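Shown here: the complex without one of its protein chains, the others still in place.
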Amino acid sequence: MERPRHQGMAKNTYMRWRLPLVCLLWEVAMIVLFGVFVRFSPEADAHWEEEKQEMNLTSDMENDFYFRYPSFQDVHVMIFVGFGFLMTFLKRYGFGAVGFNFLLAAFGIQWALLMQGWFHSFKSGKILIGVENLINADFCVGSVCIAFGAILGKTSPIQLLVMTLFQVTLFAVNEYILLNLLHVKDAGGSMTIHTFGAYFGLTVTRILYRPNLEQSKDKQGSVYHSDLFAMIGTLYLWMYWPSFNSAISDHGDAQHRAAINTYCSLAACVLTTMAFSSMLQKKGKLDMVHIQNATLAGGVAVGTSAEMMLTPYGSLIVGFICGIVSTVGYVYLTPFLESRLHIQDTCGIHNLHAMPGLIGGIVGAITAAAATEDVYGKEGFIKAFDFTGAYQTRTPSVQGGFQAAGIVVSLLMAFAGGAIVGAILKLPIWGDAAAENCFEDDIYWEVPEDEESDAYHMHNPDKPASP
Amino acid sequence: MERPRHQGMAKNTYMRWRLPLVCLLWEVAMIVLFGVFVRFSPEADAHWEEEKQEMNLTSDMENDFYFRYPSFQDVHVMIFVGFGFLMTFLKRYGFGAVGFNFLLAAFGIQWALLMQGWFHSFKSGKILIGVENLINADFCVGSVCIAFGAILGKTSPIQLLVMTLFQVTLFAVNEYILLNLLHVKDAGGSMTIHTFGAYFGLTVTRILYRPNLEQSKDKQGSVYHSDLFAMIGTLYLWMYWPSFNSAISDHGDAQHRAAINTYCSLAACVLTTMAFSSMLQKKGKLDMVHIQNATLAGGVAVGTSAEMMLTPYGSLIVGFICGIVSTVGYVYLTPFLESRLHIQDTCGIHNLHAMPGLIGGIVGAITAAAATEDVYGKEGFIKAFDFTGAYQTRTPSVQGGFQAAGIVVSLLMAFAGGAIVGAILKLPIWGDAAAENCFEDDIYWEVPEDEESDAYHMHNPDKPASP
Partner (left out) sequence: MERPRHQGMAKNTYMRWRLPLVCLLWEVAMIVLFGVFVRFSPEADAHWEEEKQEMNLTSDMENDFYFRYPSFQDVHVMIFVGFGFLMTFLKRYGFGAVGFNFLLAAFGIQWALLMQGWFHSFKSGKILIGVENLINADFCVGSVCIAFGAILGKTSPIQLLVMTLFQVTLFAVNEYILLNLLHVKDAGGSMTIHTFGAYFGLTVTRILYRPNLEQSKDKQGSVYHSDLFAMIGTLYLWMYWPSFNSAISDHGDAQHRAAINTYCSLAACVLTTMAFSSMLQKKGKLDMVHIQNATLAGGVAVGTSAEMMLTPYGSLIVGFICGIVSTVGYVYLTPFLESRLHIQDTCGIHNLHAMPGLIGGIVGAITAAAATEDVYGKEGFIKAFDFTGAYQTRTPSVQGGFQAAGIVVSLLMAFAGGAIVGAILKLPIWGDAAAENCFEDDIYWEVPEDEESDAYHMHNPDKPASP
């Protein structure tokens, strides 16, 4: 009940000048860079009236806004409420979970608009942004939110901003290599978002290893209501994942198909998660940690293949497997990673994003390699894999090989990038808390006195602690 | 504060092998059945490029995905967050409310895709699914979530899965009789979802009557924050209900109209709920139970008629009446049903779904019977009631009669089905808890030690209970 009041005993967690300085300088930098580079895409520019006539469009409905905006809003909710609340499960780190996620994502989307813009939307010296850029920026930040899960409760807001700056940059490079150089398909980001984000975060947390973390072990758990707050995050991620995986797919059947495959995979995943959560516990009781996390693995694992002809039963199989893999991971692998490999993974992103991300990459490679003109139709086949221009002669099996290469590249980028960024974050200038103060909002937040605590004090108005 | 730690005193609530077995076997069955039967609808299939040309569609926008996906996502939120959180009002059953709702809905939507698919989307040996199937599956599961409300806190997860299996099956049969054989309109499911689901659940809970339930009476109430969690559920149901009632209506004016009618009915319902909540209480204070539930009755009661020319003022009248009926039900009818008829209805679904569902069916019948070509326009009239083919000569009054017949059929299916399923659930093999352990998460869930409880123990470190 009595929260520790020592603000940074061994360490200096005083944020007063450091955090404002970083936030303000970086935001000014964003304004300057946006001023120089960012303009509206033709579909968001007031010139569109003329554009429409030139392109012979008869309806405003043809504006990409109407194809993607509802999905964009769902993705937006996933990033801010989904990831934010998923991480509120800790009993004393709800402000940090929601608040720091808010901070890093708000910065990250701006930087991502620039980085991804330079790579993908750069025309005559300007980055032209529309709704698809907003979705991609949210996606990019999603990978940072994932990495945040590994270091949750152990880092200062400045460290998170520094990590965001570098991770978004590396994300954009990796994405460029995969999508443009390897011509890989990854609409839901099994590789670019989940595999990259998770292994990046795991590498960072390995480098930031805290040997004395058991000093704050009592705060690493949840309380009853914090678990319910976390379920808000879980459910919004789970419900909107079909929008996530279909948000940037081709118009028409591809978006439609991606949503259905994801819906199916997620549904199957819930059942195997529940099954293994009960089975792996001596008393046979369900564990909220599994329900909050492993139920989502099915969405991660169809991230690459959802827009392909994975078929509903294929999706069920993927979800079935991932619920098991992820739950088993929480029970056996997370303790092992911590004790043996010194990887302290607060939210268990290895189980929710890393392994399912890898599975997703592999399923994508196999699904691509197995594609035939019979299954996709002649035009559908070309459209689905964009076998046009320089890629006109690429065959499905070659595509499968490139997809597999995409996994390897993402892993290498994650390990190398995570190592470098981890080393930077280890510098003793960022204001992270001492081990005994981890998982505690009181370090960086004004925390209200709780009612219960009032009751406690009311009870003994004159005595400090014991009766 | 001190939660009972006796796991299943008289009864064996050990889930370790039973729950996993059911989940895994059933999910395998889903995979096999999906493998044999389920494929993408033409609009979600990669062949759509060719289909589009054959159908002379000039825009991807004509894909049904864009007409229905935003509504689908709203409905999805209603099922998982809406129903899930609505039931978190109990002080110690939040995990069960959200978690079991998650489990049964995730299973139910898969089985519903199959059951409804065989009846409605079966073509040359395959079930072809698109976004409308996803909505219908969510709808079908909605009726199970309703029934869950009656038995909330008193059943094991296995019982819930068994009930889901049977109820989804019966729902699909009932729906087929109404929509196909009786040619009844029921886009928002006043009859198929609410009347059927509620009376089914009430029959089940009647058969599962627990004479000693007052042993767990202290846990049947709410605490301050659990009531706020429940309001999340309430508000999402309330806000998205216009999407629910318009989700599968005809494209264009019908969807538009259904949303407006539902919006109006729900608004009126809030005012009469507040009025009667205050009026029926001696101290004149508002009761959260009413606000959480009766405010939604207006959405239930225009489920059949919302897509018809009910008109905004007609909707207000329906909402006005239902707020009253539902609130009065909570105050007078629920205690009566429990004490006299031995119907223990945890969430009061009789007030929120059963009575408003019946009203909705009746309002639908009247609205249909009162339809004229003048009000609908010649083409609109035919389109609204689908008076084509074999039904070319059906008149509004005949349609009204069939609508009324639909209510009766739904009731009969609910009573008969509920009785059989209730009897099955009464078998002593499903692991339900003893009466004194009802409404308690600790039986089926790993529950974290609460902060307050820590405080309590801190206070008396060496003494077990009283000072």
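Observations on the model:
Per-chain residue numbering starts at 1, and chain names A and B are given in the order in which the chains are listed.
Quick note on the criterion: a contact is a pair of C-beta atoms (placed from the backbone, for glycine too) under 8 Å apart; a residue touches a chain by one contact, two chains touch by 3 or more.
Source: prediction; values computed, not measured.
The chain omitted from view is touched by exactly one of B:80, B:95, B:199 or B:238, namely B:238.
Contact with the chain that does not appear here is found for just one residue of B:217, B:256 or B:342, B:256. Remark: the omitted chain is touched by one listed residue; of A:107, A:148 or A:385 this is A:107.
Even with one chain removed from view, chain A keeps its contact list with that chain: residues 7, 14-17, 19-21, 23-24, 26-28, 30-31, 34-35, 38-40, 43-50, 52, 59-61, 63-66, 69-70, 73, 76-77, 80-81, 84-85, 88, 94-95, 98-99, 102-103, 106-107, 109-110, 113, 129-131, 134, 157, 225, 229, 232, 444-452, 454-455, 458-461, 467.
Not every partner is drawn; the one left out touches chain B at residues 1-2, 59, 61-62, 66-67, 70-71, 74, 91, 221-225, 227-228, 231-232, 235-236, 238-240, 242-243, 251-257, 259-260, 263-264, 266-268, 270-272, 274-276, 278-279, 281-288, 291, 295, 309, 311-313, 316-317, 320, 375-381, 383-384, 452-453, 456, 459, 465-467.
Criterion: only the chains that are shown with their structure count from here on.
Once the centre of each chain is set as its mean CA position, chain A and chain B turn out to be 32 Å apart.
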